[in-house]
Each structure stands twice: as structure tokens, then as C-alpha cells.
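And now, subunit A:
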Amino acid sequence: MTSAHLFAFSGVALLGAGLLGVLAHRHLVRRVVGLNLAGSGVFLVIVALARRSDPPDPVPHALVLTGLVVGLSATALALALAVRLHRETGAARVPEEDGP
Partner candidate 1 sequence: MTGAALPLAVVLSSAVPGIAIFFLGEERHLARTALNLVGAVAKIALLAAAVAGVAGGTAYEWRAAFLPGIDLVLRVDAPALLFAVLSGALWLLTTVYAVAYLEGAPHRSRFFGFFSLCVSASMGVALAGNLVTFLVFYELLTLTTWPLVVHRGTPKALRGGRIYLAYTLSGSALLLAGVAWMHAVAGPVEFTARGVIAALDAPPSTLRAIFALMAAGIGVKAALVPLHGWLPEAMVAPAPVSALLHAVAVVKAGAFGIVRLVYDVYGIESGERLGVLAPLAAVAGVTIVWGSFRALFQDDLKRRLAYSTVSQVSYVVLGTAIVGSISTVGGLVHLVHQGIMKITLFFCAGNLAETLGVHAVSELRGAGRRMPLTMAAFTVAALGMIGLPPFAGFVSKWYLGVGGLEAGQGWVVLVLAASSLLNAAYFMPILRAAWLEPRVEPWPHEVRGRYEAALGLLVPPLVTAALVVLAGLFAGSDLSPLGWAKLVVGREYGP
Partner candidate 2 sequence: MTAGLALDVLLAVALPLVGLAAVLRRDLVQSVMLLFSLGVLLAIAWARLGAPDIAMVEAALGAGVTGVLFLSALARVGPDDAAPRAASVRVALAALAAAAVAPVALAVEALPRAFEGLGREVLARVPETGATHPVTSVLLDFRGYDTLLEIAVLLLAVLGAWAARGGAPSPRPPAPGPILTAAVRLLLPLMVVVAGVLLWVGSSAPGGAFQAGTVLGTTLVLATLSGGVALPRVPPWVVRSMLALGFAVFLAVAGATAASGRALLRYPGAHAAGLLLAIEAALTISIAVVVWALFERDPEERRAEGEAGGREGEAA
């Protein structure tokens, strides 16, 4: 087992944990935590697989750097929403039911 694949599998597992976090909770902040975990998992897979050459392929690194920034933006927006939701409804829950 090369470290590249080792970390790739680790990333897949991390993604699974994050997915569980999103599925299992309704609290928006918890879901954001889950999304961050899942995101890190995906990034880990991508960067780990770039390690299969020496020196590592810089393109995936660039992609992940972009991905990290995007992730930060999404997290910031989600947390702002959570704060506002909490102020309006007293709980930062993500509603389940359909319809306006």
C-alpha cells in the first residue's frame, strides 16, 4: 500500500463521516461541520492521488486550493444563515417539510 492510496482511502472514509454528519443532523451548524469534513475528505482523495508521481502533480494542488477557498465562502455564508435563522426562529434548524 503506497501512502498515496493510503491517504486516498482515508479521504474516502472522512467523506463518509462527513456525509453521515449531514444526514444525521438538522442543526445547520452541525450540517456545516459535516460538509466541511466531507469537503476535506474529497480534497484529501484528490491530493493523495496526485502523490502518485514524484514530484507530485501540482494541478490537483491548485484545484484543491481553489476548492478550499470555495469551501470557506460556503461555510461563511452557511454560518451567517444559521445565525439569522436562530434569531428568526429561535433554532438554527433546517426545515424538513415542503411548501411555502
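Observations on the model:
What we mean here is this: a residue touches a chain if its C-beta (ideal position, glycine included) is under 8 Å from a C-beta of that chain, and two chains touch if they have at least 3 such contacts; residues count from 1.
Regarding candidate selection, all candidates are chains of the complex that A comes from, given by their letters.
Since the structure is predicted, the reported quantities are computational estimates derived from the model, not experimental observations.
The listed chains 1 or 2 are all part of this complex, yet only 2 touches subunit A.
If you check the complex, the residues on subunit A that touch candidate 2 are 2-21, 23-30, 33-34, 36-37, 40-41, 43-45, 47-53, 55-62, 64-66, 68-70, 72-77, 79-84, 86-88, 91-93.
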